[in-house]
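Removed: one protein chain of the complex. Kept in place: all other protein chains.
Chain nomenclature is as follows: A and B, assigned in order of appearance, with residue numbering initiated at 1 for each chain independently.
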Amino acid sequence: MKVMFFFAIFSLFLVASHTKEVASQDTKACIECHEMVSPGIVSDFKASKHYKSGLVGCAECHSGKDRPDSFSHNGFRIHTVVSPTDCAKCHVSEVIQYKNNIMSHAYGNLTHNDLFKTFMKAVNYFEGRPLTEEDSCLSCHGTKLEVRGTKKRDTVLGVMEFVALEGWPNTGVGRINPDGSKGSCSACHARHSFSLRVARSPETCSRCHKGPDVPAYKIYSVSKHGILYGSQKEKWNLESKPWIIGKDYNAPTCATCHIAEVSVNGEIIAKRTHTMSDRLSHRLFGIPYATAYPKSPETYKVKNKEGLPILSELTGEPVAEYLIDKEEQARRTKTMKSICSVCHTTSFVERHFLRVDEAIVTTNDIIRESTKLLTLSWNKGGANIKDGIFNELIERLWIEQWLFYGNSIRLASAMGGTDYGVFDGGRWSLSSTLEKMKEWLRILFFLTNSQKTAN
Amino acid sequence: MKVMFFFAIFSLFLVASHTKEVASQDTKACIECHEMVSPGIVSDFKASKHYKSGLVGCAECHSGKDRPDSFSHNGFRIHTVVSPTDCAKCHVSEVIQYKNNIMSHAYGNLTHNDLFKTFMKAVNYFEGRPLTEEDSCLSCHGTKLEVRGTKKRDTVLGVMEFVALEGWPNTGVGRINPDGSKGSCSACHARHSFSLRVARSPETCSRCHKGPDVPAYKIYSVSKHGILYGSQKEKWNLESKPWIIGKDYNAPTCATCHIAEVSVNGEIIAKRTHTMSDRLSHRLFGIPYATAYPKSPETYKVKNKEGLPILSELTGEPVAEYLIDKEEQARRTKTMKSICSVCHTTSFVERHFLRVDEAIVTTNDIIRESTKLLTLSWNKGGANIKDGIFNELIERLWIEQWLFYGNSIRLASAMGGTDYGVFDGGRWSLSSTLEKMKEWLRILFFLTNSQKTAN
Partner (left out) sequence: MKVMFFFAIFSLFLVASHTKEVASQDTKACIECHEMVSPGIVSDFKASKHYKSGLVGCAECHSGKDRPDSFSHNGFRIHTVVSPTDCAKCHVSEVIQYKNNIMSHAYGNLTHNDLFKTFMKAVNYFEGRPLTEEDSCLSCHGTKLEVRGTKKRDTVLGVMEFVALEGWPNTGVGRINPDGSKGSCSACHARHSFSLRVARSPETCSRCHKGPDVPAYKIYSVSKHGILYGSQKEKWNLESKPWIIGKDYNAPTCATCHIAEVSVNGEIIAKRTHTMSDRLSHRLFGIPYATAYPKSPETYKVKNKEGLPILSELTGEPVAEYLIDKEEQARRTKTMKSICSVCHTTSFVERHFLRVDEAIVTTNDIIRESTKLLTLSWNKGGANIKDGIFNELIERLWIEQWLFYGNSIRLASAMGGTDYGVFDGGRWSLSSTLEKMKEWLRILFFLTNSQKTAN
């Protein structure tokens, strides 16, 4: 009798604790079905703080006010795409901050910039092929999700109708959501576990920052910071809140310097921010020159003297009106230096930043030399500017000068990843490609002159 | 007195448990010596399930029916090379499945294919140098192990005689073993611990799938799957059996999608297989075009209309008779999609696969353009086809189009590793190299014509 009574109480307790864990009856219904049809999503979600809080569930994020992509699904009105608008229900400051982050404008900054649209075509060879663009540039920049009617599908529960979404799936940082909001929190807070550990791990950033255009992850990996992460991370606490360097972990990940709250003995020296430019004085991966950071995250609106949508003239002169001023640069640098100072002395930090300045100057100088060669080529018939500036070989060599090597050298300097500034897409590549441009131009001119002579 | 009795019992227990752990008296003898001369092998073995089962030991795998490489060793008749025939004593279904895996034919598919033999020479610069070939292509494809008499060696136990093996050591996937069997289980089930954890870790695949020809590991690493692995694997159980996604781990490794049993709520949706093509509709790393998957794993037997041992014409048209049909392709795609569906919705999965199809079409198209340029070059005296098709610069540019960039783009599309489809050996490289071929051809033609004029 006693035993039965115990079991009854115990069962009640189980039910109670279970009910407590599920945010709502709607969410409970979601889970019941989806545990059968997509158990990986549900198990991932059940590992999340959202689930464990008992406050956030499927229905809390995947339903709400009607929007273009809402549809009826088993008696519920839901949307597939969770947008920053959904996250803002709880994380309002993060969403507001992220709106000012250049990343949230990555779609428009690419597709509304005439120069970059031409570049996309040069990269992909084809244009006007959405599936190619989604799979290429827009994979990181974000797609534009648009409702294209509905589609019926045969499911385990019979035929069901779903909204058909152009551009889906995508977790690009500047995704245009059906509700008009920009960005995908899931880009860094992956899938349904929303793990702090994942967001704080440099691997997360590697998805879009590993290639030769922005080799930040590779550079981090061989920096002292990355080495300490790689060799010790099993011993670190990457999930604590607050997340205190020296206590929970002993070398920064990407998140530490660019996003996380950094405090010293309880005093906050850098506020947590999802506007990463708050700590960035320069736009290092320069297009084509490194400049001060742009004032507005909507860089496609920039116009230089020639009317080109880039932050500098082709001579390298920055287009000052669109850029933050020296005072603002100093403020941001001060924040970043204060983060360095948690583990490094002032003399260490000061000269480190001098070297970064030097890398900006020298890479800009060599790129300026390269631009002169390209201009010469255009002017003297070596290459054709009229058919676009990104297709011919000498134009492509020029592109690699800034898109690959200049960027790599500056980032390697800023993050202490030596080799990427020297032999692995670094200074060796920059000086070699300049020489290659020179010699190639000699041949182009020879061919052009021979043709003229022949005519 | 009591204490002594306890120790006696305890010692007996130790002996008993020890005896239980060693598979046989022969194995015990092996261990006794080898613990002295190669303790690393023994300690690795002692960490294995084989050892712990008390059923499998050194003698169980390294001896048995006499074969060409058997030799007498301290009173035992043993063979150095453990082949699939040995493993089949217990793992018969895996060995049968692996026989149909294209990997097990990697040696013959390379060395019995006249085109690829020429290519090997083009890569290595030299030909007929076994040590170079073993260290180069055959390191992954597998060597042919052949007995070349015996060799006496001075050991700690005095002079002993061993079988001398040409091609040894090697753990290539298509190794030809002295007993005639094909493959090396040790390629993935490394060394003597035969660890499931190791076999299921993507690092294992990186040995042969990291280079520009098959950058699968690099692509995986920056995919969401790889990021979740990289940032969380310490928390995963990579040794459980069954190995259930959502319970033991929460994002696929290479093994999940290509080999492992995948089940949903206890229902198996993809059977475990060592014939990895069971889930592959296409041959993505195309030679030179991506096609449907070949019917037979022995691809060296293929002949296209021109008599070349490749799965398509030089125009890209697939050689249908050697390829699986659309129905079989659909069956395999369905299996793969069902694996995706454990964690992804149907709309997610469907468009993902549309993008892969698009990547196949567009890369094949650009490679076709490249082939046209090469053919033009051959026909008009820009390059010489008679001295082989893999040596001159324009031929090598053509090779990189499909061997590196086409492959990278398609695999990046299939596995969600964006950047390897864009700037890191992706679309940028493919379109740039096409342009380079065009401009180089212009120069070759100019030189050829100048020479003609001069003569």
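Assume a contact is a pair of C-beta atoms (placed from the backbone, for glycine too) under 8 Å apart; a residue touches a chain by one contact, two chains touch by 3 or more.
All figures in this text were calculated on a predicted structure; none of them were measured in a lab.
Residue-wise, the contact with the chain that is not shown comes from B:197, picked out of B:49, B:67, B:197 or B:295. Interface note: of B:146, B:213 or B:350, the residue touching the hidden chain in the full complex is B:213.
Contact with the chain not shown here comes from a single listed residue; of A:72, A:93, A:432 or A:451, that residue is A:432.
Remark: the omitted chain is touched by one listed residue; of B:123, B:269, B:308 or B:376 this is B:123. In the full complex, chain B touches the hidden chain at residues 35-44, 47, 80, 122-126, 129, 131-132, 134-137, 139-140, 151, 153, 155, 162, 164-165, 168-169, 171, 190-191, 193, 195, 197-198, 201, 203-204, 206-208, 210-213, 233-234, 238, 391-393, 396, 403-404, 443, 447, 450. Although one chain is not displayed, chain A still touches it through residues 221-224, 226-228, 230-232, 234, 245-247, 250-251, 264-265, 341-348, 351-352, 354-355, 358-359, 362, 366, 413, 418-424, 426-428, 430-432, 434-436, 439, 442-443, 446.
Basically, only the chains that are shown with their structure count from here on.
Computed centre separation for the pair chain A/chain B is 33 angstrom, with centres defined by C-alpha atoms.
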